[in-house]
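Below is a slice of the complex: some chains, not all, each in place.
So that you can tell them apart, the chains are marked A and B in the order they are listed, and the count of residues begins at 1 in each.
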Amino acid sequence: MTSKKDRDGETALKNDDISPDIRQELFRLQVEIRDCEKRANDLFFQNMIKGTSHLSLGQEAIAAGMAMAMQPGDKSFCTYRGHAHTLARGVPMEKVLGELMLRDNGLMRGKGGSMHLTSVEHGVMGSYAIIGAHLPIACGAAWRAQYLGQDDVSVCFFGDGTTNIGAFHEALNFAAIWKLPVVFVCENNLYMEYTLTSEITAVEHPAADRASAYGLERIVIDGNDADVVYRTAQAAFAKARSGGGPSMIECMTYRHSGHSRADPAKYRPPGELERWLEKDPIKIYRTRLAEFGVPEARIRAIEEESKRKVDEATEVCKASPPAPAELLTTDVYADGGWAWRN
Amino acid sequence: MAELTYRDAVARGIAQEMERDSNVVFLGEDVARAGGVFKATVGLVDRFGPLRVRDTPISEQAILGAAMGAAMTGLRPIAEIMFADFAAVCFDYIANEFPKLRYMTNGQLGCPLVVRTGNGGGARFGAQHSQSIENWTMMIPGLKVVAPSSPVDVVGLMAAAVRDDNPVIFHEHKSLYATKSEVPDGEIVDTLGTAKILRPGRDATILALALMVPRALAAAETLASEHGIDCEVIDVRSLVPLDTQTILNSVARTGRLFTVEENPRLCGWGAEIASIVADEAFWDLDGPIVRITTPHIPLPAADHLEDLALPSAPRIVERIARVMNGARR
């Protein structure tokens, strides 16, 4: 077993900075996210999923690396492209797929839908569908931790296109001045919906090149290498937990599918997808495991277990009814109902 | 005369005006190269070029602010706010800037622009992508507000909106984009502030807007055939200016008023109209004014729940039949 050079070209790190167990977990998470997202994709085309849905195919290393570095109690704030981050925190697939299918067994029994996955028990504090809104919200959760002397970190995921909206700016400044234990994770997959972010952004790295505007360190990493993500996350979380304040991490990645269900992604230049498929995070990681001596049989077992889980979850969802009609008017207000009058 | 979708009518209306006036420019997220996320602006950039049809960053405040600055100084911008719900992130322009400029400057400056929004529910997009926000804009003095229900109205009202010297909020309904009907060839220019009686009737007046119009019409047919209640259906079309004449005249004839509103109940456009009628046509009324609205809740994503939330033709029928029968007791 030889020591490996990181993809980002940094000094070689010995294998033992990440334990074999963790490496296998990182692999398992990525594979499960991939399989679950692929299943979601299939279910669309079988018309079992209504509405919209935004997949993280190709971006699994970020979700896996970040979640693996989190501790129980840490809080994830996601976007509409949040299935991966939700699964990565340990939420059962059937709860996620059930919500995508808008069934009673879904995380929110179909009331929220694919853009709003939430599982408080797993630290997934909501998925937000208005661009930028959750950056200040994550600051607030971090402020609570700071105020109460709790040591959890709030982690906020968003895309490259999100860096041009006002709330981004307000949140970053806010986090910096209050030294909040929040980590901002920009998943730079090059595109907003259909437009290249580089065409409508004044700087090359839309997050990292703005870090200095908030007194933060400029961090750009290979978001397709789960080890790199994991190590960077660990450092940022440790800093946050020790009172060192916020970090912003820009992870370079690529989505293999279109923006959402409705998008065949025809706007991509020829060859772009192919180049990125070579950097497929799961391919990279599978090779890595093998290089570090994980037996092929073990790798296969993880892969097969994942497929089995997805199949099982799918069956559970298919068998689940839609939520009862009464749910329409529950939980508008804290008393459980929706009464706006007496 | 050709069949056109509501979606294609948007592009046609914009194109008609861009053809006519080189000061008309169009901007928004993914509107140019991609033709809009609802594909309502396909072809415009090819026809008018990337300097007139511009893709923007995800910066709704900059989009509306830039539209305003351009409008103040000579252009006639059309700006897209992709989902109407996102009006909330740039609401300062809608509530505080566009509509107050002319008044505050004592008429020195105007703001002739159009903001198009993808409004309304029915697409299972959940609470943050499905709202009917007509009343967010109707309540602000200084704006004009329209919400067409058919392809021909889309073209004609778009033209009227672009030619109007005021800021006009143009609410397109997402769930109507795929609907089709005949649209005459040639230039079409409609008039803001005019409602349309789509079905005359004697027993009751039903007011509807956008997606609620076809549902109100369907309900009226059922009410006539199954309940013997002959409803007049009015497409309000324009909330500001409001065609109170058409509405008041209708109520004077029928003596009864129902509104069919997609918005959650409180302070919806129907409330305003109900209050006008309860004041100015009180003595014409033969019974209560009844509003049929989405319940005052956020919208659920699940299809069966969303369908329960928005007023449906059967719900309209059921409610009106019950009330009208009660009224005859």
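What we mean here is this: contacts are C-beta pairs under 8 Å (C-beta built on N, C-alpha and C of every residue); 3 or more make two chains touch, one makes a residue touch a chain.
These figures come from a predicted structure and were not determined experimentally.
**Q** What is the full stoichiometry, given one copy per chain type is shown?
**A** Beyond the single copies shown, the full file gives A x2, B x2.
One rule holds for everything that comes next: only the chains that are shown with their structure count from here on.
**Q** Can you check how far apart subunit A and subunit B are, centre to centre, with Cα atoms defining each centre and the answer in Å?
**A** Going by mean C-alpha positions, subunit A sits 37 Å from subunit B.
**Q** In their shared complex, at which residues does subunit B touch subunit A?
**A** 29-30, 33-34, 37, 55-61, 85-86, 88-89, 123-129, 265-266, 295-298, 300-305, 308-309
**Q** Can you name the residues of subunit A that touch subunit B in the complex?
**A** It is residues 50-52, 102, 109-116, 128-133, 161-162, 164-167, 192-195, 197, 199-201, 262, 267, 322-323, 325, 327-329, 332, 338, 340 of subunit A that touch subunit B.
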